[in-house]
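One structure, as structure tokens, below. Some questions next.
The complex is shown incomplete by one protein chain, all other protein chains being positioned as in the whole.
Labels for the chains are A, B and C, by order of writing; each one numbers its residues from 1.
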Amino acid sequence: MVVLVKQGTDDVKLQRLIAQLQSYGVQVHPVKGTQTTILGLIGDTSAVDIDQIASIDIVESVKRIQEPYKNANRKFHPNDTVVEVGGLKIGGGHFQVIAGPCSVESGEQICEVAARVKKAGANLLRGGAFKPRTSPYAFQGLRAEGIELLSEARGQTGLPIVTEIMSASHIPLFETVDIIQVGARNMQNFELLKELGKLKKPILLKRGLANTIEELLMSAEYIMAGGNTQVILCERGIRTFETATRNTLDISAIPILKQKSHLPVVVDPSHAAGITSLVLPLSLAALAAGADGLIIEVHNNPEKALSDGAQSLTPDQFDGVMEKIKGAAAFFGRVM
Amino acid sequence: MVVLVKQGTDDVKLQRLIAQLQSYGVQVHPVKGTQTTILGLIGDTSAVDIDQIASIDIVESVKRIQEPYKNANRKFHPNDTVVEVGGLKIGGGHFQVIAGPCSVESGEQICEVAARVKKAGANLLRGGAFKPRTSPYAFQGLRAEGIELLSEARGQTGLPIVTEIMSASHIPLFETVDIIQVGARNMQNFELLKELGKLKKPILLKRGLANTIEELLMSAEYIMAGGNTQVILCERGIRTFETATRNTLDISAIPILKQKSHLPVVVDPSHAAGITSLVLPLSLAALAAGADGLIIEVHNNPEKALSDGAQSLTPDQFDGVMEKIKGAAAFFGRVM
Amino acid sequence: MVVLVKQGTDDVKLQRLIAQLQSYGVQVHPVKGTQTTILGLIGDTSAVDIDQIASIDIVESVKRIQEPYKNANRKFHPNDTVVEVGGLKIGGGHFQVIAGPCSVESGEQICEVAARVKKAGANLLRGGAFKPRTSPYAFQGLRAEGIELLSEARGQTGLPIVTEIMSASHIPLFETVDIIQVGARNMQNFELLKELGKLKKPILLKRGLANTIEELLMSAEYIMAGGNTQVILCERGIRTFETATRNTLDISAIPILKQKSHLPVVVDPSHAAGITSLVLPLSLAALAAGADGLIIEVHNNPEKALSDGAQSLTPDQFDGVMEKIKGAAAFFGRVM
Partner (left out) sequence: MVVLVKQGTDDVKLQRLIAQLQSYGVQVHPVKGTQTTILGLIGDTSAVDIDQIASIDIVESVKRIQEPYKNANRKFHPNDTVVEVGGLKIGGGHFQVIAGPCSVESGEQICEVAARVKKAGANLLRGGAFKPRTSPYAFQGLRAEGIELLSEARGQTGLPIVTEIMSASHIPLFETVDIIQVGARNMQNFELLKELGKLKKPILLKRGLANTIEELLMSAEYIMAGGNTQVILCERGIRTFETATRNTLDISAIPILKQKSHLPVVVDPSHAAGITSLVLPLSLAALAAGADGLIIEVHNNPEKALSDGAQSLTPDQFDGVMEKIKGAAAFFGRVM
């Protein structure tokens, strides 16, 4: 961390500031120039409150120069984390496709989709039971019943199931779920993250619409600080000024996350674009950029889907997409 | 709602689409051109799922042309909502200043700040008991104890108290709180909003960092749909590419919200800018633009604050700011 | 400037880096920690190429901690710059309203609008002769003829004229113009800025849609570096995810610019919002936040305007707006 002191600060105040900084347990090295004094802070600065220091009257600005996350940081854990679920591996060269409908709507629907995505080569089943919807008047999901139906579909196909949680109070309902998803809107629902940190279950953590890569890693850190190290990061598009797509897939986030963290990274091309015809090109791009998996919406009847139909593939379309993904995964040396 | 049909669609498919749209209980008026067919949907389209229709293969695009919110909509409730708390009014020409520290840190601190902000002319006391922090290693608030200390400060000063909730499971702890705040990160925590809709207590709903004005109104709609009509909207800055300020205060949101909704609108200049010296100009700007109130951070010792010190005013600075705000409120015809 | 060196760098490479940095004429102070070495650079770092240093293999990151602009910097020029044109002053407590149509369309139109805005209290006349339009099929302005018509309107009313330039090759046509405007899209048209730096005429420099406050000041620096110190900065809204307004007026930019620079700051509420009903609240907000002037669109017949009708006030509406602005300017101690 580097603190820039205001021009013309007298020495008494400067010494007081240095003492205050030292009280955080870091070493302080002043660099005095003719007009400016810079204080270099050396040591573990993760407990230093940057806002607090910035509020001191003689401080011009403060800049953090090291990452504030530890458990999620590749510097301290050079090897890839491989998340295992139901005998499947995600990360460390293992590539998985999670597929299924946006919402679980009925037993027939989820079982039919599950059978089809399995046949096409997907290895995990997704489906929303609890649905975050912008409007209170929109379908809110089958909730507990949805989870039961997902379990039923797993029983029929053997596919592990992934579904989204919206409140820590629902955790008991998720006992049978294989991977718990945290949605974009809850990425900074810290009370929820803390509770998930106490579980021994993989968490698929989606990046928030307006959250930086560093904030995503800090939210992973919340879960990991609680003892749960099985975190899968998910890039699903950020909010920008562009309106041609629902969100802007931040493809660069994949290599950046892989460099900065050891956690696996999956990509959701369906929600990022909100357009069926973009699912294939974005899936291939994600693979090419280094992703460890994909999460793709498939619906047996998108025109009648109770949510997000516009971005869902039909099972037939998904067959075609999977064909290309399998070829590309092999080309890029990923194990599916 | 307007549906644009793809070029070259045959009539059989078109008739099927029209029938499907009619099944939502709306009238469908086709407008046929040489190259394009437009379908105008008339009636209550709030139950129509825009994504679902967009996914139909012969549909080129769908555009909503009416607001999807009802309870929060000024069209259906032309008169200003005035929220009352402890004998104070917010909205309808009544202007209130909510002030206090970012975090409650001790009984001494909160009582001292409360006394000072009251003396300066603030009418409500704010203070964080549950603190959403990006880092799991940062101070997370005194939690239940913080609420008790706020009540103590209310006992000494008579100021109603405003504090943030982070989980529906904490609602029982907020029984003594006068206004419950929903923070920016929880604006779309729909499970929480639904529970708050069941209360008979004013809710201060902060706009999310990356949420549109319409989404803010939809979140208000969640609370109101549950029966709680006492919602105060809060503009607190959005996330943009600019880094000179922490967030970009969307000053235009104030007149837009006042036009589109009957709910009171308050502004948080402290979090928007993250810079002490901007609190006064942004407060005056908010007043001039039509805001019904302000929420300002004041700390008796910002340099030792356990959170957000950089944007907190000292009580002496707040005295000066309030002096100017009172003058401007009088000039702009607002009742304080 | 602060350079963070990668972990585990050997001393030979470090000494070579230090020597290279010293070759820029700055002093280099190394701060060595157990894991990290920070180099503090003291002196005039404005010639140091931050990208070049960042590309050196042993460099982790580089951060600039001082402003890269000099002529525009208040640190080196503490007093407000007051721009004078035709006996009017802008800045230093003097507040001016520039008004007129988006485009000059005819002699009759511009003279009628000029007479009306003068009567309402505006002191300068704006009108587009060269029009930057997104579509090649839209009206592109009367060009040279438009400037002649503006001069005619000035002849009739005495109002100095402000109009936009789109290419350095048009400079000779602007000889009779009182203030040359650089539009948002040309804020980083550096070839144009350099040529304007050679003139002895005030330049109204609009902030680009996606440009930071610092970049705006760097573009002012381009003009000032050429010897033309009469620069007026203009905030006119930035591009964000919000679609309720055309752009998002960055109200915080006003106090930030006034703190960082001595140049006058005017605000364009018409283009920022793109909505007539927002012109008054945003004008008052700009005044309250410290602006030195406003630039407002007025058209005698907005419904027939050849460009940007949606945001133009009628002369009658402008009368009402000016009434309020004059009152507020007096309240806030500004000389009009």
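Criterion: a residue touches a chain if its C-beta (ideal position, glycine included) is under 8 Å from a C-beta of that chain, and two chains touch if they have at least 3 such contacts.
Being a predicted model, the structure only gives us computed values, none of them experimental.
Asker: Out of B:27, B:106 or B:277, which is the one that touches the chain we can't see?
Answerer: Candidates B:27, B:106 or B:277; residue touching the omitted chain: B:27.
Asker: Touching the hidden chain in the complete assembly: which of A:57, A:108, A:242 or A:323 does that?
Answerer: A:242
Asker: Suppose we count only contacts with the excluded chain; which residues of subunit C make the list?
Answerer: Given the touch definition above, subunit C has residues 20, 46-47, 49, 51-57, 68, 130, 132-140, 166-169, 185-186, 188-192, 194, 208-210, 215, 218, 221-222, 225-226, 239, 274, 276, 302-312 touching the missing chain.
Asker: Since one chain isn't shown, list which residues of subunit A touch it in the complete complex.
Answerer: 210, 212-214, 238, 240-245, 248-256, 259, 272-273, 277-278, 281-282, 284-290, 328, 331
Asker: Touching residues of subunit B against the unshown chain: what are they?
Answerer: Here the touching residues of subunit B are 2, 4, 7, 27, 29, 31-34, 36, 38, 40, 42-43, 60-61, 63, 65-66, 75, 239-241, 243.
FYI, only the chains that are shown with their structure count from here on.
Asker: Subunit C and subunit A are one sequence twice: same or different residues at the contact, by the over-half rule?
Answerer: Result for this pair: same.
Asker: Which rotation angle, from 0 to 180°, best lines up the CA atoms of subunit B with subunit C, given as a multiple of 5?
Answerer: Rounded to 5 degrees, the superposing rotation is 180 degrees.
Asker: So, what's the distance in Å between the C-alpha centres of subunit B and subunit A?
Answerer: Here subunit A and subunit B have centroids separated by 26 Å.
Asker: State, to the nearest whole Å, the distance from the C-alpha centre of subunit B to the C-alpha centre of subunit C.
Answerer: 31
Asker: Using the touch rule from the top of the page, what residues of subunit C touch 2 or more other chains?
Answerer: Within subunit C, residues 240-241, 243 contact more than one other chain.
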